[in-house]
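These notes concern the structure reproduced below.
We show some of the complex, not the whole, and keep each chain where it was.
Chain naming follows the written order as A and B, and within any one chain the residues start at number 1.
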Amino acid sequence: MTLKGFSVPLTPQGRSALATLPPWHYSSDCIAIEYWADPGAIAALLPPGVAPDQKSAGRAFFWFLDWQFTASNDELTDPARYQYREAFALVEAVFEGKPVNYCPYIFVDNDAAMARGWAQGFPKKLGSIYQTRTFSAPSLAAAPLAKGSRFGASVAAHGERLATARIQLEEKVADPAKVFNRPTTMRRYFPQLAAERQSKPPVDELTMSLTDNLAIVDVWAGAAELRIPEVPGEDMHLIAPLRVGRGYRLGMAYSVTDLRILKNYAGQ
Amino acid sequence: MTLKGFSVPLTPQGRSALATLPPWHYSSDCIAIEYWADPGAIAALLPPGVAPDQKSAGRAFFWFLDWQFTASNDELTDPARYQYREAFALVEAVFEGKPVNYCPYIFVDNDAAMARGWAQGFPKKLGSIYQTRTFSAPSLAAAPLAKGSRFGASVAAHGERLATARIQLEEKVADPAKVFNRPTTMRRYFPQLAAERQSKPPVDELTMSLTDNLAIVDVWAGAAELRIPEVPGEDMHLIAPLRVGRGYRLGMAYSVTDLRILKNYAGQ
């Protein structure tokens, strides 16, 4: 009998697998904070062949996302499994002369999202992530998409606060493509535990996220705050903000069916 | 120095209190399932003076709510503390000849919500609650408010699934007041542990929830499923659905500043 599943655990029925074969469809609400970090700290995180973007001068974005996922079996109607929250940093870089983002840190609160993420190269760890939501019923608690609305967001892991952000909406963004226009690159990596090969990971690739049917909607910009404090057991504070730029609140959707492999480090 | 806080812990600064003094402002997305349970099982849960509604014949609603809360200090920008999820049953009853709802079971994932709830008479326990959300970025994962969209919801506690629901939207509801029009009554109860008075709770009241500036918006109705299975350590399955009616998806907001005490059982 054939075993089924994109990821483990593989079973004859294929229901237990953390991830089934693509397509994977996503829709989200997002808060993103533009900021500038120490360019040297960013450079130190980049894999071979990815260079700091000199024009960016340390520019990065810190994202918080409330995600809903579905594959082909109405997964979105099982929100206890398929709804999740995510937070990550994207630092600006250059690959083969082209501007890209690179993802050095990412946190998520769901194991299926972790499995799909690792398969792409997102170095996901578990965290608790929250962002203020917009509700349609009018109230002081509703946070409408309107000038003056305030949103907060945070990510924590193991009881330590890793990042906290707040934004206040000022204006709608007419052309989001001017803000969010770099493809995202990652390092896809899977280690080897067999003693004599621990320094030779079988999977070590530079990858680029491919997003079908990308939609970015309802983009608002405004003032922003962002803190990434130092906590034990994490290195992320080394790319903490030296200066904070604009904050954004938007909706984003896409589908994933493929991944581009830019470089294979494993054979080197 | 005066100690501050609506609930414990009381401190001079008043920041640690689970709940500060009202007003409390709420906005939510809701899934509600109409169903019919065993009228005898409902009657057995009602406190003195609250009678089964013979016309209801066991009618009840099971609700799932994603809440955002704020008091007067921008609490909504701290979503890790002030966003929460809730699930509860409302059974139809009669008090002094008037139709009411009574809340025998309620689950929530946040301690401040538990403290505010107990103060009103909601018998809150901790649970994990999820509902499919509507996202604005178009995708198979977006669950738009539109005919044919499917939503799911669930509540679990201590690793046991207590209720699972699904609805499929069919039509907008023009007049929600025809569906949701009963005030909610609860039993406000706080026990005494001192040995000689364990049978004399100091607080034992029938209360009615007072909701200022109630807004019910974007109400859709459709087909529904609901399961409330028997699990160890819970009695809620005794009001499991014998028959399921319509499912609803809506937004709801209100503020709380007061509570009506209908009866005082403690002196009896």
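Simple rule for what comes next: a contact is a pair of C-beta atoms (placed from the backbone, for glycine too) under 8 Å apart; a residue touches a chain by one contact, two chains touch by 3 or more.
Note that the coordinates shown come from a computational prediction; the quantities given were computed from them, not determined experimentally.
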Once every copy is counted, not just the 2 shown, what does the total come to?
4
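Assume only the chains that are shown with their structure count from here on.
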Overlay chain A and chain B by their C-alpha atoms and let me know the rotation angle in degrees, rounded to the nearest 5.
180
Using Cα averages as centroids, what's the distance between chain A and chain B in whole Å?
34
Quick one: in the complex, what on chain B touches chain A?
25-29, 66, 68-70, 74, 76-80, 83, 128, 130-133, 135-143, 150-154, 156, 166, 213, 215-218, 251-255
